[in-house]
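Working notes for the structure below.
A protein chain is absent from this complex, but the other protein chains hold their places.
In order of appearance the chains are A, B and C, and numbering begins at 1 in each one.
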Amino acid sequence: MAGIPLRKARTIIRKTLEAGHEMGLKPLSVIVLDEGGNVLAFEREDGSSPGRFQIAHGKAYGAVMMGVAGTAQLARAEAQPAFIAAVNAAFGGALVPVPGGILVRDGKGRVLGSVGVTGDTSDNDAAAGRAGIEAAGLVAEI
Amino acid sequence: MAGIPLRKARTIIRKTLEAGHEMGLKPLSVIVLDEGGNVLAFEREDGSSPGRFQIAHGKAYGAVMMGVAGTAQLARAEAQPAFIAAVNAAFGGALVPVPGGILVRDGKGRVLGSVGVTGDTSDNDAAAGRAGIEAAGLVAEI
Amino acid sequence: MAGIPLRKARTIIRKTLEAGHEMGLKPLSVIVLDEGGNVLAFEREDGSSPGRFQIAHGKAYGAVMMGVAGTAQLARAEAQPAFIAAVNAAFGGALVPVPGGILVRDGKGRVLGSVGVTGDTSDNDAAAGRAGIEAAGLVAEI
Partner (left out) sequence: MAGIPLRKARTIIRKTLEAGHEMGLKPLSVIVLDEGGNVLAFEREDGSSPGRFQIAHGKAYGAVMMGVAGTAQLARAEAQPAFIAAVNAAFGGALVPVPGGILVRDGKGRVLGSVGVTGDTSDNDAAAGRAGIEAAGLVAEI
């Protein structure tokens, strides 16, 4: 299998939203990108603010394009803010380097794509996304 | 009811994809935008080329932001190409003014959002999208 | 195998340049993109004008992102110039829809990426690129 089939992308999104409900989170938005950073699927829950696509996209896009998940991006941004700002500009400002940008791997460790979750705190976003990815039988690096 | 709830957006996407299968079309990508032009939901079928999000978005975005469906946009572009080009530039180049950009209305004629479909011919894209919107109990202006 | 390994990308570039020499073409520039439209490898021959990267990239990027090779893009642009102009704007102006943008497929017809060739006439660019792709054991759709 190359990449994430749409069937699995749907499972990731639904199970992430379900995890958010069980955790009592605010309405979430979830995006799934392929291994080249292109959009596969997205859903925004009712009650979300309208700009959630861009934030979910930025979290997921940075993760897959740099091969670095959101938690590690945030650590890098805190240690070397100028570096992350410059990398972001080199990608047209499209990156949102915080938790909730999650690498999706198969069982052999290969990156298949990424997931971006936004709506609650960054750490809660990441926990819900991890639950969704694992429910699809894949491996999450938050 | 204000806007398109996520539940209906999902129905639109699934029924558009089903219509594409029944019509024997190539793999489709379908986006649903809210009445403010912001992304609600998107899916790209397996086998699609990777840039389908941008095209689906451009079709739907032009429809809802101008309040003019794709078929009428194309007619306008053929009659007055400089006008449509200028409007497109004013929107940062985001519009794709062809059939497959569909206005979604409620039974009273109010615009609730728009749908963008891409993957086959523009006319087939529009026909599948209309089927999806009507299956959700809404009114399509292609 | 997913995508085009660097070893094959190098072969494509070298064999395209060799074909250009045998055909007596002007200096060529050749890019190889992966199936998500991201750059794998590029070379610009001595004597080329400095902006050849952008042209090679635009040819290859349009091919892979739309899943349509350069020759078919040009035909579409001649039949429906407003459509291709709008799609191009939706991709930030990055597309160059002419021959020399070549889809790379494996033996089963799956798109693995694309190649962009520039420097001589568009048709000669495409012929040289096809030779390079076939020398790497892959299938070219010009």
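The rule is short, and it goes like this: a contact is a pair of C-beta atoms (placed from the backbone, for glycine too) under 8 Å apart; a residue touches a chain by one contact, two chains touch by 3 or more.
Keep in mind it's a predicted model, so treat the numbers as computed, not measured.
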item	value
Contact list for the unshown chain, restricted to visible chains	A, C
Residue of A:Glu35, A:Asp125 or A:Glu141 touching the missing chain in the full complex	A:Glu35
Identified contact with the non-displayed chain, of A:Met65, A:Val96 or A:Leu138	A:Met65
On chain A, residues whose C-beta touches the chain left out of the figure	35-37, 64-68, 80-83, 85-87, 89-93, 111
Footprint left on chain C by the chain that the document does not show	5-6, 9-10, 34, 36, 38-46, 50-51, 53
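Criterion: only the chains that are shown with their structure count from here on.
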item	value
Intercentroid distance (Cα basis), chain B paired with chain A, Å	25
Centroid spacing, where centroids are CA-atom means, of chain A and chain C in whole angstrom	31
Centre-to-centre distance between chain C and chain B (centres being mean Cα positions), rounded to whole Å	30
Chain B, residues touching no fewer than two other chains	50-51
